[in-house]
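Have a look at the structure below before the remarks.
Each chain you see keeps its place in the complex, though not every chain is here.
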Amino acid sequence: MREIRLRTERRSQLVDITREVRDAVAGVPGSAVLVFVPHTTAGVTVNEHADPAVARDFEAALERIVEDGWPWQHVEPGEENAPTHVRASLMGPSVVVPLREDESLGLGTWQGVFFCEFDGPRDRRVHVTVLQ
Amino acid sequence: MREIRLRTERRSQLVDITREVRDAVAGVPGSAVLVFVPHTTAGVTVNEHADPAVARDFEAALERIVEDGWPWQHVEPGEENAPTHVRASLMGPSVVVPLREDESLGLGTWQGVFFCEFDGPRDRRVHVTVLQ
């Protein structure tokens, strides 16, 4: 299990971590890579990283799908982050990406791995594990 | 593949199964744990289990994201559960959690594993598999 560390800058922010995931597993033989986010207001997905506008669209869309104004029970003084928990789970805490026979990440042409921040800015970690 | 059995009590109900997952894999060496739900109106996610209000927020939010009142084609007499299939897949049928070197579950400080019931009350099962 290797750890990637990052700093997010906005409340909702998809951060492309494809290169960091690739570096973390370089030279480790296996069949697939597990990318796991150990936070409860952030998730992980795989989607297009050629056009940065796609990441921006995700940030706005998740804020529309799960609205800040809904009645929320998880309310801590000074921390209004209840909807961000749901947004995180809609993206999911884990993705598994296959490895090719040459040990490279089996991503499609347009795909990148994204850390999905919904309650930033924060210091965050991602766990990367090679599976056999 | 080990099996966890549980009984849900409400239509929508997130049930914390972290301890059951931990017990199911205790002492089994490996790199990660696959938690899989073999049902079509229930899913699994990882999110905050410190404050039980977070689980309640998920239950209400999923019922808002996917509305009972939309026109549904999958309608069986006496069983109006079409939207619950979609809610289940939004959470997802599987999550994979890394194992630490000491074989403990690699969950973050606030994270727990939740069985996500959307068509309860029912008797349910969860499959837990250690991956190498």
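A and B are the chain letters, set down in written order, and residue numbers restart from 1 in every chain.
The criterion applied here is as follows: contacts are C-beta pairs under 8 Å (C-beta built on N, C-alpha and C of every residue); 3 or more make two chains touch, one makes a residue touch a chain.
In this text the structure is predicted, and so the values were computed from the model without any measurement.
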Out of the whole homomeric complex, 2 chains are present here; how many copies are there altogether?
3
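Just so we're on the same page, only the chains that are shown with their structure count from here on.
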Which angle of rotation, from 0 to 180°, maps the CA atoms of chain A onto the equivalent atoms of chain B, to the nearest 5?
120
Separation of the C-alpha centres, chain A versus chain B, in whole Å, is 19
Considering only the defined contacts, which chain B positions touch chain A in the complex?
31-32, 45-48, 51, 53-54, 56-58, 60-62, 64-65, 90-92, 95-101, 106-111, 131-132
Mind listing the chain A positions that touch chain B in their complex?
1, 34, 36-40, 65-66, 70-76, 82-83, 85-86, 88-90, 92-94, 96, 127, 129-132
